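Only one protein chain is missing from this complex, and each of the others stays in its spot.
A and B label the chains in the order they appear, each numbered from 1.
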Amino acid sequence: MAELKIENVNKSFGETHILKGINLDIPDGEFVILVGPSGCGKSTLLNCVAGLEEVTSGAIRLGDKDMTRVAPKDRDIAMVFQSYALYPNMNVYKNIAFGLEIRKMPKAEIQAEVSRVAKLLQIEHMLDRKPSQLSGGQRQRVAMGRALARRPQIYLFDEPLSNLDAKLRVEMRTEMKKLHQRLATTIVYVTHDQIEAMTLADRIAVMKDGIVQQFGTPQEVYDDPANIFVAGFMGSPSMNFLECEVSRVDDGFAVEVVSEAQSYLLPVDPNQADLSGYEGKRVILGIRPEQITHVMPHVAEQPFVTKVTVKIEVVEPTGADTLVLARINDQECECRVHPTESGQPGEMMDMLFNMSKAVFFDPKTEDRL
Amino acid sequence: MSVTNRKGLDYWLPKLVLSPTIAITVIFIYGFVIWTAVLSFTRSRILPQYEFVGFEQYVRLFANDRWLGAMSNLLIFGVLFIAICLIVGLVLAILLDQNIRAEGALRTIYLYPMALSFIVTGTVWKWLLNPTVGIERFMISLGWESFVFDWIVNPQMAIYTIVIAGVWQASGFVMAIFLAGLRGIDTSIIKAAQLDGASLFSVYTRIIIPSMRPVFFSAFIMLAHIAIKSFDLIIALTGGGPGNSTDVPAIFMYQFSFQRGQLGMGAASAIVMLMTVLAILVPYLYSELRTPKNG
Partner (left out) sequence: MAKMSERRYSEITGRAVLYGILIIVAAYYLVPLLIMIMTSFRSMDEIRMGQLIELPRSFTLDAWHQAWNQVQIGARDELGLRPYFINSIKMVIPAVAISTILGALNGYVLSFWKFRGSELFFAALLLGCFLPFQAILLPQSQLLGWLGLTGSISGLVLTHVVYGVSFTTLFFRNYYVNLPGELIKAAKLDGAGFWMIFFRIILPLSSPILVVTVIWQFTQIWNDFLFGVVFSDPSSQPVTVGLNNMVNSTTGETRYNVDMAGAIIAALPTILVYVLAGKYFVRGLTAGSVKG
């Protein structure tokens, strides 16, 4: 177990720069998730940490050792792959034992280690099966078992759940979290699924175009996104982005929204943003669907809450909530209401805009204000 | 745990393992082709010698009636061989693709000639086509007294007997390629076309065959390659005769280089053969590399 330091890592293939100056400090025992759209460089970064790809510049330190030029086999790192990468010609026992055998561990110890891991992951009964005889979830467990058996300093996971069906994925997610709580080892985990990132991580690194956009706890990333990309990537359904004009009201600022030819001024919470330089200019208001709800008396009385009448365009029930698509400032805007409160498409409906968690972005730089 | 540097064993081992083949490629493939090219610009006769004469060997080559005859024979043989193989192969593949009960057995029968040596094929067909004992004699014995099938001894027609034997040997192979191509087509496309009201015939002519263009292409390349290299089949079937009527560049090259002591001209003919192959191959590879992977 050790802390992992990624210092100013760059990686390019010829003219294409995949990673552009990545810096991450991951303390011992932390569960860190790299998340981002495909092609953002997250898997490349993971491969660089594993030593499967050489960095162009920068350093990777594990504990107090510089691992940058060390061969993968000598880094004491274990990795679980998206395809599981089980050796098809070996049975489960051999798959788990292979790495130990190569490291010349005595036979008896290997046996003890394999049975410990098998017990931990409840795969004892399938030790002499071949990978082809296992289901997706079982293969996933074996792949984890192979990683666990070596007791490495750090675990890397490359989209380990993405080949499982939805139900199994949720189950394995919980198990993985339990496992981390029990083992308390450093984990770097790559996924493109922001729900997985939110639920599993101690901290999330959101990546795009080879740059870490934001590195923080799931709640920080969700509530305080650094820019439009992070705000839009995290959370489902996605945050609403409405371009609107800033104007001064009595004791602060407000942004103007128009719905069905009616104009509303939504007050800005000074704790969320200081818009003093933006009076009369346009900004992008970011507001999550759950901050736009049907009228509830206890909410209506809160500060920074405004009632807006909208026309319902589309209704999407999800069971627990119903998503209502409306048109604000001529842009689509999703609202989250209680199923019983939703109207029909074409009807008018009153919505409460709660601005206490709203965020604002510069339309040009797309950075947070 | 020992920490080895990256540039250790695993860094140079792959290169070391590949090095014999790199040497083979550099010396035996590229080196030897260049060497042959160099020879073709020399006055070499029975033994190689390096007195350069420019393009003289090529000029002599293209003034040589036997070479011109060999080239035109190759053209006739090549065009017919490729065209008939493609047609027969495609038709057989489509017929076999109709849920045929004994498909496996029929496929095995159609394809087995490809496992034979061209020498064996040539030997068998040499006697089958022989008018005094083969097919002509057989037809006459059936009572068709006036039947004549003497192409193999007729200088005008002998080249077509090469086509017959060549097609017999290679068309099953083309069938196998096309069948693999047919099986690789997304069946939902065919279902969609049938829902659109297309008949089986138009499904094949309008959708399936056009979508097999890459398969046609690679079958064409393989057949062209076989045709240009063809040597053993003709040696065994007609020996290049009667006269020189079935002469082809490969035989010309062999005889001039190794039997008639005309190394320079033999080398020149070999280079012309190589250029012909490249002329067919390069556009193919170019289009293959340019278009993203099809299927």
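Please note the rule applied: contacts are C-beta pairs under 8 Å (C-beta built on N, C-alpha and C of every residue); 3 or more make two chains touch, one makes a residue touch a chain.
Everything quoted here is computed from the prediction, not taken from an experiment.
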Q: With the full complex in mind, choose from B:114, B:153, B:185 or B:209 the residue touching the hidden chain.
A: B:114
Q. Which of B:124, B:157 or B:185 touches the chain that is not shown?
A. B:124
Q | Interface with the unshown chain - residue positions in chain B | A | 9-10, 13-15, 17-18, 20-22, 24-25, 28-33, 35-36, 39, 48, 92, 95-96, 98, 100, 106-120, 122-128, 130, 133-135, 137-138, 141, 168, 172-173, 176-177, 180, 214-215, 218-219, 221-222, 225, 228-229, 231-232, 235-236, 239, 249-250, 253-254, 257-258, 263, 266-267, 269-271, 273-274, 277, 281, 288
Q: Tell me where the left-out chain touches chain A, residue by residue.
A: 47, 50, 52, 71-75, 77-79, 81-85, 87-89, 98-99, 102-103, 146, 150, 158
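We adopt the following convention: only the chains that are shown with their structure count from here on.
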Q.
From the mean C-alpha coordinate of chain A to that of chain B, what's the distance rounded to whole Å?
A. 57
